[in-house]
Structures are given as structure tokens and as C-alpha cells.
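Note that this complex is displayed minus one protein chain, with the remaining chains in position.
Coming up: chain A.
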Amino acid sequence: MSDQAVSLSVPSGAAHADALGPSGPKPRHIFSRRNIFLYGTLIVAALYYLLPLYVMIVTSLKGMPEIRLGNIFSPPLEITFEPWVKAWSTACTGLNCDGLSRGFWNSVRITVPSVILSIAIASVNGYALANWRFKGADTFFIILIVGAFIPYQVMIYPIVIILREIGLYGSLSGLVIVHSIFGMPILTLLFRNYFTSMPEELFRAARVDGAGFWGIYLRIMLPMSLPIFVVAVILQVTGIWNDFLFGVVYTRPDTYPMTVQLNNIVNSVQGVKEYNVNMAATILTGLVPLVIYFISGRLFVRGIAAGAVKG
């Protein structure tokens, strides 16, 4: 009893210790062993990843004479954007000398339709597999899962032949189809698992309300699945944008995606190695996935499904 009376007289939130022992929140020490260890590890890990980025940015802002001095960690004495401009618009990649700009637009033209197509199909696939247990659904699902584990290299040549036969070899639409197909197993799995985790009774209620296959998908399931669509977009944009193998196999020089062009710039054997241009080109190429991460991180709205069931 007296114990309680004492703790009531202390302003809430204040740490306080007296004859009766500790009361209120436990005091925290900033330089506790735990904190030092935790933040120490985090800082080391952050440095490990940030240092190369720092070197890249610094180098891309230097002129070639300065680079030849060899101090890769020193900041630029004279900042120049020349390498960035060159990387974007005049660097030579094989036959063309119009920089990465061509590859950038090619990549956009590949990524946008591939992402939309693959996610649209995979989400419907996953929804059908999760909620409409049609005949053979399990077999279909197993085939898809197995598909996710087949190494790409095995399928490269057969797909070349297929694309040639249907007349899409070397075109951007051919590559879009390839990306959509290869994204299918993992995306379908992703969506199936998400839709399976949604309350079954919600689906049943919608059926009693008279909604059909598309009605339930578009009006009930879609509005509840923003988080998983964001995940799928991140996966697909980074995967397709960063793809090199399919790009180099299924396109021609004038339809090369940005990654292939970057490779051609960085690995060109003629002339001097222009490190500053290479660094600028690399950063430019990596910018799109980076931007996606920053934007979509905010979109990860949790608790979209909250309130559907008891709680």
C-alpha cells in the first residue's frame, strides 16, 4: 500500500529511486555496452557499403588528370560534370556514340511493359490458385514452383529459337515476353501466398453477395493487396532493370538495355580508360532501382487488411 502511495506522488515518466527501491521507467545509459556494440556494428556495416559509393561519386566528379594522381579517396579539387554529360550523351558503346541515353530509353521500354504484364498475370494466377480451387490446381502450382528452380541458362537457346520462329527475336517485345515468363513462377508464388493468407470468409462473403471471379478480384482482393503489389513492383523493376543476360542474348545493339551498354562502355578496349566516365555511367544505371527503393519504402502501408476480421 505505502509503496503505491509513493509511486503515485512521483511525476509519471520520471525515473526515481529511493529507500523503497526503483520506480518508474528504468534509466537508460547511452554508452551502455549494448549500445556501443549495436551502433558500432551498424556504423562499420554502413561504412563498408558507403565507401565504394563515395569513391564512385568522387571519381566521377574529377577530371582525368586529377585521377591520374592516384588519390582515390581525396575529394575533387575541381568539380566537373563533364564525365556525367559524356556518359549520358556521347560515350561510345560499340557502334553508336550517343551514350547511355539510348540504353536508358530502351530499358524503360523493356521494364515498364514487363513489370505491368508480369504482375497483372501473376496476381490473377495467384488469386485463382488461392481462392478458386479448380481441378488440377495443385499440379499446376507444383509445375510453377519447379519452374522457379530451373536455371535460366538451360532455356536460353530454346527461347532464341522460339522467338526467331514467331519473328520477335531481337525486338523489345520479344524481351518483354521473356521477362514476363521468367518472372511468373516467383510472382505467382508471392501472390498465391498472400491471397491464401487473407481470410477465407471474406471471399465467401463476396460470393454470397454475388460477386464473380473478376468482381471479387477487382473489387475485394485488389484494394486489399497494395503491400504485395509494391513488393512485386520492387522485385520486378530491380530484377528487369538490372538484367544483363537476357538483354545481351535477345536484343540487337540498337535495342540494347542500359546494363549492356554500360558493360560496353566500361569494358571497351580502345583508347584510355576513362574512370570518371565509367563511374558516372555506373551511377546513372543504378539510379532507377535506387529511386524505386526510396519511393516505395514509403508506400509500404501496413495494416491494409486490418479490420477485416476480429481485432
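Just so it is clear, a residue touches a chain if its C-beta (ideal position, glycine included) is under 8 Å from a C-beta of that chain, and two chains touch if they have at least 3 such contacts; residues count from 1.
Just so it is clear, contacts and distances are computed from a predicted model.
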| item | value |
| --- | --- |
| The complex's invisible chain, by UniProt name, from "Ferredoxin", "FAD-dependent tricarballylate dehydrogenase TcuA", "Sn-glycerol-3-phosphate ABC transporter ATP-binding protein UgpC" or "Nitrogenase iron protein" | "Sn-glycerol-3-phosphate ABC transporter ATP-binding protein UgpC" |
| Residue, one of A:G170, A:G215 or A:P253, that touches the chain absent here | A:G215 |
| Option touching the unshown chain, where A:G40, A:G94 or A:P199 are the choices | A:P199 |
| Interface residues of chain A (partner: the chain not displayed) | 199, 201-202, 204-211, 215, 219-220, 223-224, 303-310 |
